[in-house]
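Below is a structure I'd like to ask you about.
Only one protein chain is missing from this complex, and each of the others stays in its spot.
Right, chain A next:
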Amino acid sequence: MSELNTSAQATPVQLNRAAEWQRATEEPEWVRRSLIGIALAFLSAFLILPLLVVLVGAFEQGLGVWYAAVTEPDARSAIRLTLLVVAIVVPINVVFGVTVAWAVAKFEFHGKPFLISLIDMPFAISPVVVGLIFVILFGSQGWLGNWLSAHDLQIIFAVPGIVVVIAFGTMPFIARELIPLMQEQGKQEEEASLTLGASGLKTFWYVTLPNVKWGLIYGIILCNARAMGEFGAVAIVSGRIRGETNTMPLHIEVLYNEYMFTAAFAVSSILTGLALVTIAIKSTVEWLEQRTGVTA
């Protein structure tokens, strides 16, 4: 990209054939500038500006207030709950994603296209509807309600419900990332490993996994980011019990509704910070992937 830019800037000076050819295949200078300008304007308006608003909102009354807001018991509970849910959901989806991708990529069976489109369902359904579905299934008035209460199990308005809806909502990320990757890899390396005497498990560990390593990490990062931020479905199944079933996004909303803007922004800043860390890791992964992609 930078190469193209510098050579294009040279065109007015060198009016030779190469330059003419370049002008014939490239957009005029002003088009390029305005396109980049528009992109930057959008990014600032919708990403950087809100980010600044969050940070300013969080810290404008000083570090002490910020600290008090994020260490207040309800906030701590929300942070703890969010991290707990992520710690449960991400491993579940790693197992699920790898299993499904493996099945789709390495075996032939009937109904494969159907399975693949099924994986996308959580993206297609509105989170609110997802929440309602699980309330209907597991709620005290729901289909399994009697059985659950008879066994003293509470899912709705409790942590298990939150885990379930978030796991459902973030289910596609890892599988989506791995399926095309595994399909492209084919089976030959695995077959080679098997003929060399490796067991199925060793083959998976030493051959399959390293080959999809970057895709898997990328999928985990996306899944993680989304799991922390999930709102709609959680709002319905959690019952919003302060200090108990509120995740960070829910807690922020509560604070906002109670006009506690500084506190809302303070907790937001933590969530945003986690998101920024995620993006940083993601960029690092992409960079590493590109670099090793060249040599290996």
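Just so it is clear, a contact is a pair of C-beta atoms (placed from the backbone, for glycine too) under 8 Å apart; a residue touches a chain by one contact, two chains touch by 3 or more; residues count from 1.
One rule holds for everything that comes next: contacts and distances are computed from a predicted model.
Colleague: Which name from "Carbon-monoxide dehydrogenase small subunit", "Cytochrome c oxidase subunit 1", "Signal recognition particle protein" or "Sulfate ABC transporter ATP-binding protein" does UniProt give the chain that's left off?
Modeller: The record for the missing subunit names the protein "Sulfate ABC transporter ATP-binding protein".
Colleague: Touching the absent chain in the whole complex: find that residue among A:25, A:141 or A:188.
Modeller: In the complete complex, the chain left out is touched by residue A:188.
Colleague: For the chain left out of this view, which of A:202, A:242 or A:291 touches it?
Modeller: Result: among the candidates, A:202 touches the missing chain.
Colleague: Which residue numbers on chain A touch the omitted chain?
Modeller: 188-189, 191-200, 202, 206-207, 210-211, 213, 295-296
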